[in-house]
Every structure is written in structure tokens, then in C-alpha cells.
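These notes concern the structure reproduced below.
Heads up, one of the protein chains got dropped from this complex, but the rest are sitting where they should.
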Amino acid sequence: MIWNEQIECMDPQQLKGVQSERLAKLAEYVYSNSPFYQQRFDQHKIKPDSIKTIEQITDLPFTTKIDLRDNYPFGMFSVPQKGITEIHVSSGTTGNPTVVGYTKEDIKLWSDVMARALCCAGAEPDDTIQIAYGYGLFTGGLGFHYGSLEMGLTTIPASSGQTKRQLKIMQDFKPRILACTPSYALYMAEQAKELGIDPRKSSWKIGIFGAEPWSDSMRDEIENLWDMLATDVYGLSEIIGPGVAQECPHKDGLHIFSDVFFPEIIDPATDQPVEPGQDGELVITTLTKQGIPLIRYRTRDIVSMNIEKCRCGRTSPRISKIKGRTDDMIIIRGINLFPSQIEEVLLSIEGTQPHYQIVVDRKEHGLDMVQVQVEIEEQLFSDEVRKLNELKAKIQNGIEGVVGLRVDVKLVEPKTIVRSEGKSKRVIDKRKN
Amino acid sequence: MRLKQISVFLENKKGRLQDVCSLLGSNGINMRALTIAETESFGVLRMVVDKSDQAIDLLRKNDFAANVTDVVAVEVEDKPGGLAGILKIISDNDVNIEYMYGFVEKFSDKALLVFRFEDTDHAQRILNENGVSIVAEKDIQGL
Partner (left out) sequence: MTEKFWNKEIETAPRDQIEKLQVQGLKKVIQWALDTPFYGKKLKKSEINSPDDFNCIADLTKLPFTTKDDLRNNFPRGLLAVDMSEVVRIHSSSGTTGIPTVIYFTQDDVNRWSDIVARSIIATGARKGDIFQNMMTYGLFTGGLGLHYGAEKVGMTVIPVSSGNTKRQVQIMKDFQSTVVHATPSYLMHLHSVIEQSGPGLAGLALRKTFVGAEPHSENTRLKIEEMFGIDAYNSYGLSELNGPGVAFECEFKDSMHVWEDAYIVEIIDPATGQQLPAGEEGEVVLTNLIRQATPLIRYRTRDLAYLTNEPCRCGRTHQRLSRITGRTDDMLIINGVNVFPSQIEEIIMQIPEVGTNWQICLDKDGALDKLTVNVEIYSKMFSGDASQIEKLRSRIKEELRASIVINPIVRLHEPGFLPVSEGKAKRVIDNRPKI
């Protein structure tokens, strides 16, 4: 089933017309409603009424995560607060978090693209979905919730964690669809086996996995373990949350809903567009969003794009799985972590900057684990084990406060973290396969 | 009199304790008493040595996280109930022990007990008042 066949299967030329019309409207809209974009346009001497076709998008300036951070909390809003019905916040690199504000219309847009994504993955209106993404400020849980509501599925808002309970819910209510991070799907398979549940006999037949990068070999593993179809969903809270792009059962790239999220792939070094099929940074323009519309937002995700029509009938371009990042951000269970955040926490704890290293691993039954290793220095060291345990807890709680992620903290002996050219290597990501 | 105890942070890795011991040994430093407090991922080695200033310099130079703490060592009759007598004095006087460990000297008839108290001054006074013999720094060096 295709949720919005008219748009999703539209002839590319006609789609260009829709995109052009929307871009022209967007240029006018942001110029008259967003002081930020008004200033940007003036700086670049862009007259909003000169923007008439989608090709002209390259005349417009980029928007970056730094812009969002500098204009925190309300500077990017294009409507007064009273018109905002929902706010989500995600932690930023350092200091200010990133904020997303939705109007009632934006929530409708989100519900619509998420319904498209669910259908694209193969959901049918009578299905039951178990949503095991975190509910709350993280957009994963509520995004799926809204899409499921829009589509009329039976929703089980399980939220993340509590694995035994997740499995119990699966057995009790037999949902056919599971939505969570891919590493959590692996982890649950391991736990299921330990509890004597055969994952291949589970009711889950379609998985919609996202919020962290994953590989095709991981897909094979998940599909084998659970005997299910594992599809990839892409999104980022700055744009809307989940629902920017979704794989269909052909699993040959993620359909990006380009009538509302216009994609470009650029060379991050030169800012110039790359040829279809070439790797580059994904840049997205939200063509219809009201609360915080973004023009040419640099996602920092490296992907390639395929503009061929898909066998499923959808004409929208497809992006590849995320192949990398242009910055040092690490994604763990859907949460974005920057090494600079860890530095900030360590600095605040003892006023000094101990050597540290972040080790990310998927070893323990598929769940992504982060270990922050901190070198013990004299001023941190105590002869009392209790105090050392307190220090560990303090670092752990500090990181959780800033990043929203519980990490394992390991105290290590001085000078044991390998230094390269004086500076230690901050991140060791063992997940890459 | 109080003694300087040296504590060293050790990861739970093979050979680390031996590294410390051979470093001290090859530099002519003698350990008089030692204990290890272990956790799942690390341990804290605590010891009394004959040349504590030299030991701490050496350890730090060799990239160990090491610290000095004041402890009190007392002599106890090496016979049943010897320790109990001292502990009674301690608890009767509301002195809090953070931790303690024992050590028997082979050429004396006394056992050596190392205490880390919450309030070292107070503990020392109580022990003195009750006639418990406290080991001095020079005694350790001479042992």
C-alpha cells in the first residue's frame, strides 16, 4: 500500500513543479516571518520573489547546526510561541541544545510522512505496531506514535528499554511490526534466546529500524535472527524527526519524501553538488514546514543518491544508508554524542582535563555500549574505594545529564590511553564491520 | 605518631601488582604491610614501606597514580583475643575505622595492625590514653 500515491508516484517533471511552487512560497514565508532568514537573505542580496524554480535552490545560503545553536532557543522560530504546539530538544555539541518547534500543521505533516514511511515498510491498516523507540524529548517515539495514529494502526507505546517486558508484550499482543534501533533488535534476539523464546517464531515480521547507522550485514543478521523484513528509516530532529526517508521491501535505498524534504548531495569541501551515485553530504530543505523551516540544512551525514524509479512504483529519489559523518559525532541508540560533551563534563568535575577515551562497541548481544575511560590522576585518586566509586558515579551522572545517555565509566591508570602526536585518540568505534 | 601509607591505583590487569613490587624492590624499598581493596574493574593497593618519600616519588615517576595517607599502626599481642581488646577500646570510644589490615612480624612476638581512621588525631589520642603501643615511622624503617 502507498499512503499518498498521488505524490509518492508523481511524474518527476510534475514533482518539480510542486517543489518549485513550494520553494517560492517558502522563500516568501521565511523572509517575512523569520528574522534569521530575513537577515540571511539580505546579506546574500537575495530577493525572495526572485526564487521561482527548484533549480534556484543553489542560490540560497546553507543553514548549519551552528546557526541553530547560536539562535537557541527561539531565534529560528517563524511563528509566535502561541502557535507552537510541541517542542522537542536534543543535546548539542556543547552548550546549547538543538530545539525543534512544531505547529499544529507541522504535526500533521509529521504524521503524514510517518504514515507514508510505515506504509512504505509494508504496514497494513489492520496491523499492530510495538514502538520501542524512546518516548519523550527524543523524536523517535512520538514520531512513530503520530504516524501510527494517522494510519489507524493499533499502537503499543512500549517506549525503549525493559527488554523482558518488550518480549512479553510481543508474545501477549502479537504485533507484526517492530520499531526500534537496529542494535536493540539484535540485543532483544539474544535476550529472547536466553529466555527460551525462539526469535524466528516471533510475531514481528517487519522491523523499522533507525536512529543510528547500520550496515547491510547487520540487516542480514537481524533478518536471520528474527525471520523478519528489516527496513531502514532515516530522519533527524532538526528536519522533523523520523519520517524523512524510508526503505520499501525492495531494500534498495531509502525513499526520501522529496515533495516536502528537498534533498541535495554536495561535496562538503567545495559545497558543490555531486553527480547522482557519488558520495556527499546530504542537504535538506523543508519545503512546507511552518514552525522552524530550514533552508539547505547541512545534515553532516554522508550518503549517495539514486534518482531511478523504484520497482515499488515510488518515483522519489532514494538515498543510501548513511556512510559516514562530516564531523566527530557518534550515534548511540539514537542519541547523538560529541566528544566535546564528554570533555565539558570531565572539566566540570575536577576542574582539570584528564585524558580520556570513548570506546563504542556492539559486543554485548548487539546493544551499543559506550565506555568512557578516564585516566586516574593524583588529584582524582583516593585510597578509599568508596570515593573512587563516587567519582565514577559522578562522571557517569554528569554525562547522563548532558548527553542523556548512561555510559560505563572505567577508571584507568595514568598514561595508559594511547596518544597519537601528543593528543589522545578520542574515539574508538569498534562497531564498524 | 602516624605512618605514611602509600596507595596505588591498579587496573584489574595481569602483572600490575608485580610491576609495583619489582619497581620498589629493585630500588631497595621494603614493604612492611600491604593489602588490596578490589572492585570489579580496579583495585587499590595500600601499603606501608620503609622509605615512603622515596617510594612515592618513584611510583609517580613511573606513571602510577599514587597517594599518601596518614594511618596508625599499633602493636598487638600475637595471641587469641589480641585484636578484640583493641577493637573494644576503639568502639567504646566511638572511633570510626575506614579500613584496617594486619601483618605479623616474623622476628617479634607482636602482630602489626594498620588502621585508617576517619579522625586520625582523635583515634591516636584514644589509643594513647588506653596504653596501646603505636608504631612510629622510625620503627618501621628499622624493622
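A and B are the chain letters, set down in written order, and residue numbers restart from 1 in every chain.
The working rule: a residue touches a chain if its C-beta (ideal position, glycine included) is under 8 Å from a C-beta of that chain, and two chains touch if they have at least 3 such contacts.
Predicted model, so just to flag it, every value in this text is computed and none were measured.
Looking at A:Pro35, A:Gly152, A:Gly277 or A:Gly313, the residue that reaches the missing chain in the full complex is A:Gly152. Only one of A:Lys164, A:Arg200, A:His250 or A:Lys323 touches the chain withheld from this view, namely A:Lys164.
Those residues of chain B that touch the chain absent from the view are 38-40. In the full complex, the hidden chain is touched by chain A at residues 72-73, 81-82, 84-89, 97, 99, 101, 104, 125-126, 128, 134-137, 141-142, 149, 152-159, 161-165, 168-169, 172-173, 400-401, 404.
To be clear about the criterion, only the chains that are shown with their structure count from here on.
Chain geometry summary: the mean Cα position of chain A and that of chain B are 54 Å apart. Taken in their complex, chain B has these residues touching chain A: 5, 7, 9-11, 16, 37, 39, 41-42, 44, 46, 60, 63-67, 69, 98-99, 116. Within the complex, the chain A residues that touch chain B are 376-378, 380-385, 388-389, 410-416.
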